[in-house]
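With one protein chain removed, the remaining protein chains of the complex are shown where they sit.
Read from first to last, the chains carry the letters A and B; within each, the first residue is number 1.
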Amino acid sequence: MAVQTISLKEINPILSAYPKDRRYALAIMQDIQRRYNYIPREALETLADYIGIPLADLYSMATFYKALSLKPKGKHIIKVCDGTACHIRGSMNLVNSICRTLGIDQDGATEDGEFSLELVNCVGACALAPVMVIDEAYYGGVTQESLPKIFEAVRKGEAP
Amino acid sequence: MTVTIDGIPCACEAGEYLLDIAARNGVTIPSLCHHGGLPGQGCCRVCIVEVEQGGWKNIVAACIYPVERECAVFTKSERVIRQRGMVLSLLRAAAPESAEVARLCEVYDAPEYERFVKKPKERCILCGLCAKACQSLGTGAIVTVNRGVEKAVSTPYDEPSAVCAGCKSCAEVCPTGAVEVIEDGINRTIWGKSFPLKKCGGCGALTGTLAELERAADKAGAEIPALCNRCKQKSMSDVLASTYGW
Partner (left out) sequence: MTRTVLVCCGTGCIATGSLSVAEALRGEIQKSGADATVETVIKETGCNGFCENGPIVNIVPDDVSYYKVKPKDAPDIVKGLGGEPVRRLLYRVDGKPVPSQKENPFYAPQHKIALRNIGIIDPAEISDYIGRGGYEALQKALAMTPDEIIGEVEASGLRGRGGAGFSTGRKWRIAAGYESNPKYVVCNGDEGDPGAFMDRSILEGDPHTVLEGMAICALAIGAAEGFLYIRDEYGLALKHMEKAIRDAEDKGILGDKIMGSDKSLRLTVVRGGGAFVCGESTALMASIEGRVGEPRAKYIRSVQRGLWDQPTVLNNVETLANIPVIINEGGEAFARIGAPKSKGTKVFALVGKVKRTGLIEVPMGVTLRHLIYDIGGGVIGDRPFKAVQTGGPSGGCIPADMLDLPVDFDTLTSYGAMMGSGGLIVMDDRSCMVEVARYYANFLAGESCGKCTPCREGLRQMLIILTDICEGRGKDGDVTLLEEISATMLDSSLCALGKSAPNPVLTTIKYFRDEYDAHIGDKRCPAGVCPKLTAFEVDPALCTGCTLCKRTCPVGAISGELKTAHEISESACTACGVCREACRFDAIITAPKRRCGV
């Protein structure tokens, strides 16, 4: 996945939406994550300056919280739920099917940068197990056969 | 008020930590992550003791347990020996190269479990004292990163830190000697970064890294001292001696 070039013009409005206080550090990092699908290094450094805390403190948080990623991700993030209900209804088989369908590894990304795959903890849609979430849209009772169609729709921007 | 530790009555103030009360009264409670200057860690769990209070017996970490009421403390009960033994065994597998952990395992008879998988070449017990020391000095070069079984101590992006001055406070507080410091008389290398060392203009002894001396001088609004403390004292007493003809 290509590391994106970050312009300060884009970062600054994200920062200045919050006061300069470390209690907003997590929220700001989440906003940055939303914008880039990961937290670029320049953004983290700019944020450290903005709040006035060591870069290391932010780095510690960014590696601790799973909502944040320091590595670039695909344009569309496929999250497969591995909550208990999904797990006993075959989430790992679903992961394997996705890997085969897209030709990627678990925690990997497609070469064209369109999709990356993550195994996540319960997304709270247990009644629909096994569940996957692509770009905030939930897909319940997913089967191997339904995957290519779903990915095609997402690729074309036709997903719900 | 009074608490009894292993049957010995110990006078104490409300709010005092058990570990401090025990130490003052000559009762040894082993610990790793406790450091008098950086209190409140409570994570290695080697200092666990059993506290009996109001009919309940609980295991607590002595280094962070504030005594609020009179109670009976047991540092050698069967339960303490068993749990501390397991904690030490787990630490030995986590940091098999640490001599201090090995020593404690020996002293406190920690069982050797063949089944435990040892981390190769590790001395760190992940107590985070190093990061806390760095933070308390206002440097903030190292932190704990990740979580769970992946937890580690690192500089941001695992690269040489831009703010580290090589003061090695982290290494000094480390209970297991896990922070690697290499000095060759000219440079000190720590956390993947080399710092030129300053020599005393008098005796030639090393006084620290140039970076840390600069930082200290900067804070004090003074010049970097040319002499080490001993030479400075000596030169002052020489001046006094010649002035007053001692």
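By definition in this document, contacts are C-beta pairs under 8 Å (C-beta built on N, C-alpha and C of every residue); 3 or more make two chains touch, one makes a residue touch a chain.
Every value quoted in this text rests on a predicted model; they were computed, and no experiment measured them.
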Absent-chain contact - pick from A:R41, A:H87 or A:R155: A:H87
Sites on subunit A contacted by the missing partner chain, in the whole complex: 21-27, 30, 57, 60-61, 64-68, 82-85, 87-90, 93, 96-97, 100, 120-129, 131, 133, 136-140, 144, 160
It is residues of subunit B that touch the chain not shown, namely 40, 42-46, 48, 59-61, 64-66, 79, 82-83, 86-87, 90-91, 93-94, 113, 115-117, 125-126, 128, 144, 146-151
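We take it that only the chains that are shown with their structure count from here on.
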Please output the residues of subunit A touching subunit B within their complex, sorted ascending. 41, 44, 53-60, 63-64, 70
For the subunit B and subunit A complex, residues of the former touching the latter: 135, 139-147, 155-157, 161-163
